[in-house]
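What follows is one structure encoded as structure tokens, with my remarks underneath.
A single protein chain has been omitted; all remaining protein chains appear in their positions.
Chain naming follows the written order as A and B, and within any one chain the residues start at number 1.
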Amino acid sequence: MQFTAQQVAILLNGTLEGDPGVTVNQLAKIEEGIQGSLTFLANPKYEAYLYNTMASIVVISNDLELTQPVIPTLIRVKDPYSSFSVLLEKYNTIKLDKKGIEQPSYIHPSAKVGKEVYIGAFAYIGQNVVVGDNSKVYPHVYLGDNVQVGDNCTLFSGVKVYSDCVLGNNVIVHSSAVIGSDGFGFAPQKDGTYTKVSQIGNVVIGDDVEIGSNTSIDRATIGSTLIRSGVKLDNLIQVAHNVEIGANTVIASQTGVSGSAKVGENSVIGGQVGIVGHINIAKGSQIQAKSGINRSIEEEGKKWAGAPATNYTNHMRAQVVLQRLPELERKIEELQRRIQELTQLPEQK
Amino acid sequence: MQFTAQQVAILLNGTLEGDPGVTVNQLAKIEEGIQGSLTFLANPKYEAYLYNTMASIVVISNDLELTQPVIPTLIRVKDPYSSFSVLLEKYNTIKLDKKGIEQPSYIHPSAKVGKEVYIGAFAYIGQNVVVGDNSKVYPHVYLGDNVQVGDNCTLFSGVKVYSDCVLGNNVIVHSSAVIGSDGFGFAPQKDGTYTKVSQIGNVVIGDDVEIGSNTSIDRATIGSTLIRSGVKLDNLIQVAHNVEIGANTVIASQTGVSGSAKVGENSVIGGQVGIVGHINIAKGSQIQAKSGINRSIEEEGKKWAGAPATNYTNHMRAQVVLQRLPELERKIEELQRRIQELTQLPEQK
Partner (left out) sequence: MQFTAQQVAILLNGTLEGDPGVTVNQLAKIEEGIQGSLTFLANPKYEAYLYNTMASIVVISNDLELTQPVIPTLIRVKDPYSSFSVLLEKYNTIKLDKKGIEQPSYIHPSAKVGKEVYIGAFAYIGQNVVVGDNSKVYPHVYLGDNVQVGDNCTLFSGVKVYSDCVLGNNVIVHSSAVIGSDGFGFAPQKDGTYTKVSQIGNVVIGDDVEIGSNTSIDRATIGSTLIRSGVKLDNLIQVAHNVEIGANTVIASQTGVSGSAKVGENSVIGGQVGIVGHINIAKGSQIQAKSGINRSIEEEGKKWAGAPATNYTNHMRAQVVLQRLPELERKIEELQRRIQELTQLPEQK
């Protein structure tokens, strides 16, 4: 992809200063700008870079008064940060704008594939699968029988969706994520072995959800594991059977949510957190990385930390004292000695 | 799949009350029963649902006396829960009953594939591989050279089995699980770099093992990493080289077992547990989620918790006191002050 300063200025509705014909083919941070790149200056702290950068185009504020001569072509806009975000998204949309059906791919005759889709080579689309308009199914994606994928979805290479699972619109799933694997359910037998409990439910994912690479979401035993609209899951997350993650909740990498737990909407959960099964977490909860949640949280909008988790402030205070524990122990021994002396004094007299 | 009440009654050897021709195509919990679904009532606590459910068929106990009129067709059996489990399994078996070899797939001429197998499109079966009867190899599965897969196994889409690994009978492996990747072995060099230690062993998996999605099991340096019969591993678990997991041991999601550790049979290990290398864990051990096991456990059948782990009861007690640490510290300071006063009293007199 290559753009002229003129093209970018029109796109951003900005004012051009310098050579309108200079071309760029990448975006960069101002401190890393090289020739052929476009960058931006939003934070005045970085203004010094403007006068040294090798970038070909810099997007700056209408208000910025230059204090030295500049080499790159400038594009002046009202809000450089927002304008740069527009360019980022534009760039990404163009880059990922794949269309068409590559061969060899496997599309069962009973499947319904929408308009303007991309189906990569080696993608597998099973019986009765529905793929919505403008969706992208990258190479090595597996969509089991009866899977439904909405419009404008992107399933990157190697995503696996087991039979009967449902994805809404505008869903992005990253490579090697697994949706709909069996829940971990086994009935212990008298001889010490376990019998598998069949997992016949599915996973239902709302709209505008993003799921990270190597994340696993298990199907429900019966019914549905629910990932509500707007949820963002990072990489390597475990979501067990019959879990419900409330709308617009964000979960960082390597966190695990055990079976039948319900996480309230608009919660923010750090990385490597563990949540036990069959509990409810109130909406708006904020849970610090590495916490272990072993009971329901009923108060909405609070911060939690520790394993087992407690009120965030208490936890942080206890952690500080924890480091002084050996010293505290010595103090207690000293107190015991002194009290011993005190109580013995009368006897000695 | 669609069944009549008549067909279900015969399958369960139950007594039918109501319309024998009503049809169902899914199974549901009684509180979620919709038209066209079959559900069951085992727990008397849920009896009220029986009189309101929209389910088409409900399996109930021979002994249940109805106190109100019911709309669905009833099937009376001795033990509704067991009967429902039979249906779950039946449903799952029918749903997953794939057979035949889809194209394009890659089967090396030297490979031996059993009877009644399913080989999905884009599956890769390398040199000298053996796949037993009735086994299912889903799309995008990779079986490296000399891999052996027993009878009645199911390898879901995207499972990767490196060369020379061996799977027993009735083994289920979920999507994107990796069996036989290289153990993490490097010899530090004087210049700060590391030289790879070749990992030429394999992984041997017994019968009736289930392995979750995105789980990694590394091959041994020499010899075999051993997953004994009846073991159930959840998703996103790490099993390092030369580990041995004893028969019928169950491990929850995101736990890691380091190199050459031996976990005894019939143990139950929670999620996000870490087990260091070269230790033994006695059989029947129960390890709480998030624990860190840094030394061998020699007593059988005990409960452990914490990181580093200790006796479960002690750990839970210490955790409770931990939250009171700042308060304890204040008490100690108060004691010091009072003792100071006491010892100064005589002098002041």
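Observations
We adopt the following convention: a residue touches a chain if its C-beta (ideal position, glycine included) is under 8 Å from a C-beta of that chain, and two chains touch if they have at least 3 such contacts.
Computed from a predicted model, the values in this text were never measured in an experiment.
Only one residue from A:35, A:52, A:67 or A:319 touches the chain missing from this view: A:319. Interface note: of A:28, A:41, A:60 or A:245, the residue touching the hidden chain in the full complex is A:28.
Per the touch definition above, the residue from A:198, A:221 or A:248 contacting the chain not shown is A:248.
Although one chain is not drawn, its touching partners on subunit B can still be listed: residues 104, 106, 122, 124, 140, 142, 144, 158, 160, 162-163, 176, 178, 181-182, 184, 186, 192-194, 196-200, 214-216, 218, 222-223, 236, 238, 240, 254, 256, 258, 272, 274, 276, 292, 307-308, 310, 314-315, 317-318, 320-322, 324-325, 328, 331-332, 335, 338-339, 342.
Where subunit A meets the missing chain, the touching residues are 27-29, 32, 85, 88-89, 91-92, 95, 102, 104, 120-122, 138-140, 156-158, 172, 174-176, 208, 210, 212-214, 230, 232, 234-236, 247-248, 250, 252-254, 265-266, 271-272, 289-290, 319, 322-323, 325-326, 328-329, 332, 335-336, 339, 342-343.
Keep in mind that, in the parts below, only the chains that are shown with their structure count from here on.
Rotating subunit A by 120 degrees superposes its CA atoms on those of subunit B, with the angle stated to the nearest 5.
In this assembly, the C-alpha centroid of subunit A lies 25 Å from the C-alpha centroid of subunit B.
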